[in-house]
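One protein chain omitted, others in place.
Read from first to last, the chains carry the letters A, B and C; within each, the first residue is number 1.
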Amino acid sequence: MRAAFMTGQDQVEVRQATEPALEEAGAVLRVEACGICGTDARTFFNGDPRAPAPWVLGHEPVGVLERVGPEAVLPPGVEAGGRVFLGSILTCGQCLPCVDGHQNLCEHHLLYGYDPFPGAYAEWAAVPPIAVKNLIPLPPDLPSELATVVDPFACALNGIEVLDVGLGDTVLILGAGPIGCWQAVMARDRGAGRVLLCDVNRQRLDLACQAVGGFVDDAWTAGDDNGLAGLLERTGGKGAERISVAAPAKQAQQAALEMAAKRARIVYFAGLPKHDPVSPLDMNQLHYKELAILGAYGATHRQYRITMGYLDRRRDELAPVVTHRFPLDRIDEAFETIRAGTGLKTVVVP
Amino acid sequence: MRAAFMTGQDQVEVRQATEPALEEAGAVLRVEACGICGTDARTFFNGDPRAPAPWVLGHEPVGVLERVGPEAVLPPGVEAGGRVFLGSILTCGQCLPCVDGHQNLCEHHLLYGYDPFPGAYAEWAAVPPIAVKNLIPLPPDLPSELATVVDPFACALNGIEVLDVGLGDTVLILGAGPIGCWQAVMARDRGAGRVLLCDVNRQRLDLACQAVGGFVDDAWTAGDDNGLAGLLERTGGKGAERISVAAPAKQAQQAALEMAAKRARIVYFAGLPKHDPVSPLDMNQLHYKELAILGAYGATHRQYRITMGYLDRRRDELAPVVTHRFPLDRIDEAFETIRAGTGLKTVVVP
Amino acid sequence: MRAAFMTGQDQVEVRQATEPALEEAGAVLRVEACGICGTDARTFFNGDPRAPAPWVLGHEPVGVLERVGPEAVLPPGVEAGGRVFLGSILTCGQCLPCVDGHQNLCEHHLLYGYDPFPGAYAEWAAVPPIAVKNLIPLPPDLPSELATVVDPFACALNGIEVLDVGLGDTVLILGAGPIGCWQAVMARDRGAGRVLLCDVNRQRLDLACQAVGGFVDDAWTAGDDNGLAGLLERTGGKGAERISVAAPAKQAQQAALEMAAKRARIVYFAGLPKHDPVSPLDMNQLHYKELAILGAYGATHRQYRITMGYLDRRRDELAPVVTHRFPLDRIDEAFETIRAGTGLKTVVVP
Partner (left out) sequence: MRAAFMTGQDQVEVRQATEPALEEAGAVLRVEACGICGTDARTFFNGDPRAPAPWVLGHEPVGVLERVGPEAVLPPGVEAGGRVFLGSILTCGQCLPCVDGHQNLCEHHLLYGYDPFPGAYAEWAAVPPIAVKNLIPLPPDLPSELATVVDPFACALNGIEVLDVGLGDTVLILGAGPIGCWQAVMARDRGAGRVLLCDVNRQRLDLACQAVGGFVDDAWTAGDDNGLAGLLERTGGKGAERISVAAPAKQAQQAALEMAAKRARIVYFAGLPKHDPVSPLDMNQLHYKELAILGAYGATHRQYRITMGYLDRRRDELAPVVTHRFPLDRIDEAFETIRAGTGLKTVVVP
């Protein structure tokens, strides 16, 4: 089979490789599409010790479950020969968070596509035994390309569940990347009274409005005040009842506190850089307005399942989110597209 | 009647005054006890434009409802001649938070005991019309002295409700002042698996343990690490599921994030000084552990009612919280006691 | 002015009357539209001691606030000269449920349009002092006719809030009258994965599908099994996660238990006839599937406000719900339309 090997920092080579072996309790996928996420791109551009060259990346695969080991226990609804998505967070299933259904906080989780589990920028991909329980069946009408976003979309959905949007709430999304776009759509689908979208980057905001503008009531580019004046003006000074900070930006985190209505819930969706995680925040905003600042990380099995149904139902409206697709042989161009920042979601199609 | 007039910064004089007039829709209390809270003390020590000298302070009064105006609408259960507590937050009753039952966030709230409403360090005190709805009947067996704490206790209870303690949770209280003490008691009464108490001040912690030690499983003095090592050791590195930061300290706010177990809820109960409200907080703790940081401010009418019943049920165990009582004529000593920081709650008994 | 007097059972006469007087703390509306609800119709057909002939009914009025008494305290956003809706449940504002924001459960509530408060099937209508706090401003683009449904729609919304629809849930609505239609729309707007509608009456179901079919995934007529087989077939035997019984039918209440998925929430929205309120229900369905059976009654002030915004946002899609409108002079035809059961919502337009 053909596979894309990362042979060094910023270097990729598509070459012939042996097909993955079938484990007793594992399976093998014929890959139909595999997304590229920010983590893949950062690994490709900067290297990562968990991806020792030559290494095959790719952890958002959709494919056909061509081979299933005799001891593999497939999840409900998954069948040999069917199309599936493989969730990349490999969980132990036995620690307390796993047993309680909070797999996103598994004490021992690993990541598909990183050592020791090669990824899916290839024609075929192994499903190791630990990953079998992560297989999710695809609805018949959902394109494989769109289904590659299940992973980040499920995380965005976790953020929306934590946000707990009520009917009629004014919901503000700070950050117009893919996560912000999807959360805008979901906020609308939770019955938000108004969905507002704001970003510091006009180009990104325009791109977002092209993709999901139909779900957004109003959008504007943030200036030095991080969008504060625009929000207060649009809410008569009252602020927003729900805010998602879908950008790894301290300024947005602080601004969100000032943008919040009394009793507002605010999700800080994105993590900050590991070397610089301390954010200066006005805690009297929290105190006197009785705010809630909430973290959201990864997604649970339940949320993966819901996401699949959601994508299927909104498949027409969400299709524009996949802005670029490249054959495996041109995977280098796919990475370049991400570096240029001109698209939302880029997918590799073997 | 006799009343204590603040005649200047740090100056008080008990003198004869005319009894308060009865308003058509108001009432008049014969004061039995009136607590001194931190705000009273700060006003006395530093002055406050809302307390123009000579001024009668006192906003935690308990007394007998001796006179009731003909147009006063008494709340359910309140009767002329009965003992009552007067909640000090005077709310409009018509703004949206009030209508929705969130009186603590009233858009137009005023404070009893401050201009234009004289307070209750006196033998008699007026209940202005706006305050009538704040009257709460006392249970027969609840001492008036202990009932003066309804106001701050209701706020502490709001914090506990926001904290949402579950059966079996490990609850950590950072700060061993009156609020911390009461929250420790309430955490136990919500079924906490363990109640832990920590303070930077050994003397305060000792005092707290004398008062409410029977409700606390373990307590220790925080050092330079704000108590972090002590907490991790006591939880096998897992952290606490619920944390109340009952101290206006940034270091405690940050430490709480590191002390938190996965999916923990943290209430920042106390506000920070108005001129210095920005707290540097590690937001990756929030993100990767999916924490919730929650504000709690004041208390609702519902919470005032619950507090009265709670104090009554725990009246024996909570009695030690009132460590000092002074007759009106010695109110200056009462303020000195607070300045010295040697007590928990100080009450004036006309 | 002209007004419609119910002069006896099933008899109405439009005649000249004196305009309502302005009370000091009240107001007067120039009526633009007033809905007819089931209660009005039953009163008209059968009589009611609270509507002593000759009596002017009408408790879903929308109009212009032409006159405002000097002591009237208008709610936030309401102004003299503006268009408003008047919520018909007149609450005391002082009992514990009212103070806590649960006005729907007011201990002393009265009903506008019934003795001693004449209704609004007239050119002008009084707003008595107790009703002033029930005024809600209309958004500029919301037609007065559609706004007359705020009252029952807010109740439907209460049911939806109690139902607590989650993203991706399968929601089943039993009963395709106006309430069922609106709840179907709102279930979709809460992110239901599928919205299913079922009624025993094919004609009513067809009418519903014409009005709100765009929000419904599937609908069917219930037979002797009250729709059970149809639901199980459509969910692969799993049942629905959320069910609203929007019909006053015991059979539907019992069937809902069998239609419920594990951990399902079921709202019994409609009350049963007062003389026959006992429903035989299989409690082992409740037990072994851990179901929740939930009551929903009336609506709170908060829910009225949310409803107004919701109607405005969905005004185009919901317009077909008002199937009939009649001038005041033909109000007898309006009642006949309701008797015939051929429409959804009928409105009188003075």
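Operating definition for what follows: contacts are C-beta pairs under 8 Å (C-beta built on N, C-alpha and C of every residue); 3 or more make two chains touch, one makes a residue touch a chain.
This structure is a prediction, so every number in the text was calculated from the model and none was measured.
K.L.:
Which of the displayed chains are touched by the chain that has been omitted?
P.N.:
A, B, C
K.L.:
Of the listed residues B:G191, B:P280 or B:P327, which contacts the missing chain in the full complex?
P.N.:
Only one of B:G191, B:P280 or B:P327 touches the chain omitted from view, namely B:G191.
K.L.:
Of the residues listed, C:G38, C:G271, C:P327 or C:G341, which one is in contact with the missing chain?
P.N.:
C:G271
K.L.:
Using the document's definition of touch, tell me which of C:A296, C:V322 or C:I338 contacts the absent chain.
P.N.:
In the full complex, the listed residue that touches the missing chain is C:A296.
K.L.:
For the chain that's not shown, point to the residue among A:A53, A:V73 or A:A319 touching it.
P.N.:
Going through A:A53, A:V73 or A:A319 one by one, A:V73 is the residue touching the chain not shown.
K.L.:
Among C:P97, C:G193 or C:P350, single out the residue that touches the unshown chain.
P.N.:
If we include the chain that is not displayed, C:P97 is the one touching it.
K.L.:
Have a look at A:A53, A:A80 or A:L96 and name the one touching the chain we're not showing.
P.N.:
A:L96
K.L.:
For subunit B, which residues touch the unseen chain?
P.N.:
157, 160-161, 166-168, 186, 189-191, 193, 305-306, 309-310, 313
K.L.:
With the missing chain put back, which residues of subunit C would touch it? List them for me.
P.N.:
Residues of subunit C in touch with the missing chain: 97, 102, 104-105, 162, 250, 253, 262-263, 268, 270-272, 274, 277-297.
K.L.:
Tell me where the left-out chain touches subunit A, residue by residue.
P.N.:
Subunit A touches the missing chain through residues 73, 75-76, 93-96, 99-102, 133, 300-302, 305.
The rule is short, and it goes like this: only the chains that are shown with their structure count from here on.
K.L.:
What are the two chains with the most C-beta pairs touching?
P.N.:
A-B
K.L.:
From subunit A, which chain is the farthest off, judged by mean CA positions?
P.N.:
B
K.L.:
I want to confirm something about subunit A and subunit C. Since they are copies of the same sequence, is their interface symmetric in residue numbering (over half shared, so same) or not (under half, so different)?
P.N.:
Mostly same residues: over half of the interface numbers shared.
K.L.:
Could you state the distance in Å from the CA-based centre of subunit A to that of subunit B?
P.N.:
44
K.L.:
Return the distance between the CA-based centres of subunit A and subunit C, expressed in whole Å.
P.N.:
Inter-chain centre distance comes to 41 Å.
K.L.:
Name the residues of subunit C that each touch 2 or more other chains.
P.N.:
Counting only residues that touch two or more other chains, subunit C contributes 305.
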